[in-house]
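Complex shown without one protein chain; remaining protein chains in place.
Presenting subunit A:
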Amino acid sequence: MHCQTGSWGSYVPTTRTTVGDPLERIERLASENAVVIFSISSCCMCHAIKRLFCGMGVNPTVYELDQDPRGKDMEKALMRLLGSSPAVPVVFIGGKLVGTMDRVMASHINGTLVPLLKQAGALWL
């Protein structure tokens, strides 16, 4: 039998506490799925980017930052990462940062998005 209470010395938390680095969390979440979108539920541009991927037949993993307790910190971290506001929507494919709406659209038009998606296993054709 194991107890989780008592001496703290033997207790090792299996998950990170809330005092974690938001950027690290972002990177971790991004690497867990082929296509990851960080969004805000009320943002219409986020809605557009979701529709774009769904229209291509991709099923993205969406994290709504306004519904996450650590969302504010993550938003700030993303803003620092991107160097511009707004922080959302932002897309990771295969764990790598692709960018915001204009980068995603540009890569779709110039034909580099689809191969990237195929490589990440998000698209089969």
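We adopt the following convention: a contact is a pair of C-beta atoms (placed from the backbone, for glycine too) under 8 Å apart; a residue touches a chain by one contact, two chains touch by 3 or more; residues count from 1.
Definition applied: contacts and distances are computed from a predicted model.
Chemist: Considering only the chain that is not displayed, what protein name does its UniProt record carry among "Histidine-containing phosphotransfer protein", "DOG1 domain-containing protein", "Two-component response regulator" or "glutathione transferase"?
Modeler: Looking only at the record, the undisplayed chain corresponds to "DOG1 domain-containing protein".
Chemist: Going by the contact rule already stated, which one of A:L29, A:M45 or A:M79 would touch the omitted chain in the full complex?
Modeler: If we include the chain that is not displayed, A:M45 is the one touching it.
Chemist: In the whole complex, what residues of subunit A lie against the chain that is missing from view?
Modeler: 42-45, 47-49, 51-52, 55-56, 101-102, 105-106, 108-111, 113-114
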